[in-house]
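The complex appears here without one of its protein chains, the remainder shown in place.
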Amino acid sequence: TTDVAEYALWLGDDALILSQQLGWWISRAPELEEDVALGNIALDLIGHARSLLHYAGTASGRTEDDLAYWRTEPEFRSAWLFEQPNGDFGHTIARQLVASVYLFELYSRLRASSDATLAAIAEKSLKEVDYHRDHAVQWILRLAGGTDESRRRITVALADVWPYVDELFRDEPLIDRLEGVAVRPSTLRPAFDDVIVGVLSEAGLQTPAGFIASGGGRRGSHFTTMGYLLAELQVLARQHPGASW
Amino acid sequence: TTDVAEYALWLGDDALILSQQLGWWISRAPELEEDVALGNIALDLIGHARSLLHYAGTASGRTEDDLAYWRTEPEFRSAWLFEQPNGDFGHTIARQLVASVYLFELYSRLRASSDATLAAIAEKSLKEVDYHRDHAVQWILRLAGGTDESRRRITVALADVWPYVDELFRDEPLIDRLEGVAVRPSTLRPAFDDVIVGVLSEAGLQTPAGFIASGGGRRGSHFTTMGYLLAELQVLARQHPGASW
Amino acid sequence: SPDERQFDDLIAADSRIEPRDWMPDAYRKTLVRQISQHAHSEIIGMQPEANWITRAPSLKRKAILMAKVQDEAGHGLYLYSAAQTLGTPRDEMTEALIAGKARYSSIFNYPTPTWADMGAIGWLVDGAAICNQVPLCRASYGPYGRAMVRICKEESFHQRQGFEILLELMRGTDAQRAMAQDAVDRWYWPALQMFGPPDDASPNSAQSMAWNIKRFSNDELRQRFVSMLVPQAEVLGVTLPDPKLRLDEETGQYEMSEIDWTEFNEVLAGRGPMNAQRLQRRRDAHEDGAWVREAAAEYARKQAAAREVAA
Partner (left out) sequence: SPDERQFDDLIAADSRIEPRDWMPDAYRKTLVRQISQHAHSEIIGMQPEANWITRAPSLKRKAILMAKVQDEAGHGLYLYSAAQTLGTPRDEMTEALIAGKARYSSIFNYPTPTWADMGAIGWLVDGAAICNQVPLCRASYGPYGRAMVRICKEESFHQRQGFEILLELMRGTDAQRAMAQDAVDRWYWPALQMFGPPDDASPNSAQSMAWNIKRFSNDELRQRFVSMLVPQAEVLGVTLPDPKLRLDEETGQYEMSEIDWTEFNEVLAGRGPMNAQRLQRRRDAHEDGAWVREAAAEYARKQAAAREVAA
């Protein structure tokens, strides 16, 4: 149905945007092992994006590439968290922590979806997201427990990313129409908070508080970075309308 | 003629690309006075670009915007110097020094072009480029004579920019066909070197030596940055083919 | 005191107070707060528009936009200078801004996702700013009033340019028209909020009016603004997003829907879509540029010392 397609689009766009951002790190990471690790995560995510966008497109006869390359900014459905810039490595890790803990909880529940395709994608993705979560947690511990400088940086990074957490757990009207198919975002919050509190307290860090961003990605309103990100993502495809690659 | 149009395109693309890059600084400069100063320079340059591209387009019935927004990378003719990234403020100043000293010498001679339009554009642009040159020189002196850190940074920046100086003074075949119309680039080099040596010796800096980049902008081969720069420059125009703004 | 009497006389005569004149502490404080807040707004206000400089869809529009954002830096400079004549150094104001301790106009905490926002900001936000600012050209404090004269002249250019952007879009393709209407929908209410709370809920206004800093009440200015917008919206062919809007022929006043202050207060309290990003960008520019400012200062010191030795 259109609603299921829309829901798949939400999840697919989150994965696509995050993958696009992580891909930038390949050849620029702090050490070669991280070029490999961040590259792996980006690859997993683009895999999830492709499955989800493919599924989203079936309702309207569009391919994954139609959706990735030929929509304009207001047609994207990603949440602002995924649109946060890479920043320094600390910002990327802070974003990864939030993203992977959220996605882990989401996919865990989505395995029980009454929609078999979504359930299967969730099942397959879960193992990978578990690794992403472990990667992020290990780096949070290292950066928080490393040098004064790294502790300062990860603290700043977490504070910068935190305004964008809230949006992930908002129950948009679409969710009401997808009882049993979609996971209700607000129900994931307690589990998310538990994991985060555990990690941050092991790291000796405070959970950041304060300002909550308006968000609005599910309704097509995006963070400033999106226009630039899409310009780069789509430039070649749009220069050659109708071409195949 | 087509040759004159091609020559106007070379000069117009140089100005356009440099303006595009300097425009980025507006709202990001080290002090408000520099938001204003770099903004002024960017505005002057976009003015030059518009005059030159307008003139270049007359031969083929294309507007300045057709040329700026609807050519692909290999169709651009800018030299690599102008395509060097903004880097830190020191890199921008180093690029400005080279660009403005070169453009000052170029426009001084171009006033005597047998092509009345080019001569008039040169006449009008010269005063402005003279200011750009003064702005760059003052900053070179300040950064070289300021703190240890600023001296280190401007030294690195000059070294990073220098490989791209050589290309500006190469006599491409086109120049042979435009005797009396175009300025022969190689003839500008002595005057350029004199000014640069004067400035750098006043600043107590060495003229950077070493590696000379291949360049190739006049033949449509560009520095890595160009693809990204054009993606951003053209994104909106290309999303709305046929629209006017 | 005689000082106080002289000050009161100048105000009563609607004359200018100059930096050398005595003035009450509260007057000085009010002015510093207002002028620096206005300066900060110009500086932060550069960002939503700078967002489109590199992507402007024609060279002409790019040039106009660069000139506009650059003007805003200039406005910031005049205003910081005016505030400095009251004894507050620019550094101090900058630090307060970066530390998130100073106010700036909440309107700049909204995003600018489309090119049409360049039109809507010019038409609505600069339009509202002009209504607010024209009376400030007669503000009792001389340097502030004179800065405002210059600023207002440029702002009215900006407003016209914004109008032209929207006009071009409304005469364009369906996608362009939709883009323009969407931007007007998003900016209309925030622009009305720029005049501040209704008069019966605006505690600071009375004193400012007595001191000839403020000349009209919030609601008066809002009426003036809407009466300017309505005919222009007709020319543009855009719909102002207030179904209740209509002119009461008897009072000559516009009736309008009640303004929803909840979101405004959220944004004001720092919970707007862009608050964090705006401050962070300013902080980054400031920190990234520290070495440049230090170099310039050190160079100036060395030059001064050298001149002294030479003399």
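Points worth noting:
As written, the chains take the letters A, B and C, and residue 1 is the first residue of each chain.
By definition in this document, contacts are C-beta pairs under 8 Å (C-beta built on N, C-alpha and C of every residue); 3 or more make two chains touch, one makes a residue touch a chain.
Model, not experiment: these values are computed from the prediction.
Across the whole complex, the hidden chain's contacts among the shown chains comprise A, B. Interface note: of B:Gly57, B:Gly90 or B:Pro163, the residue touching the hidden chain in the full complex is B:Pro163. Residue in contact with the omitted chain (choice from A:Arg77, A:Arg95, A:His132 or A:Arg153): A:Arg153. Within the whole complex, the absent chain has one touching residue among A:Gly61, A:Pro173 or A:Gly242, and that is A:Gly242.
For chain B, the residues touching the chain absent from view are 73-74, 160, 163, 210-216, 221-224, 226-227, 231. Counting over the whole complex, chain A has residues 16, 20, 23-24, 26-36, 39-40, 42-43, 46-47, 49-50, 53, 64-65, 68-69, 88-90, 141-143, 145-147, 149-150, 153, 232-233, 235-237, 240, 242-245 touching the chain that is not drawn.
One rule holds in what follows: only the chains that are shown with their structure count from here on.
Two chains share more touching C-beta pairs than any other pair, namely B-C.
In terms of their C-alpha centroids, the spacing between chain A and chain B amounts to 40 Å. In this assembly, the C-alpha centroid of chain B lies 34 Å from the C-alpha centroid of chain C. Residues of chain B found to touch two or more other chains are 232, 235. Residue numbers of chain C whose C-beta contacts span two or more other chains: 55.
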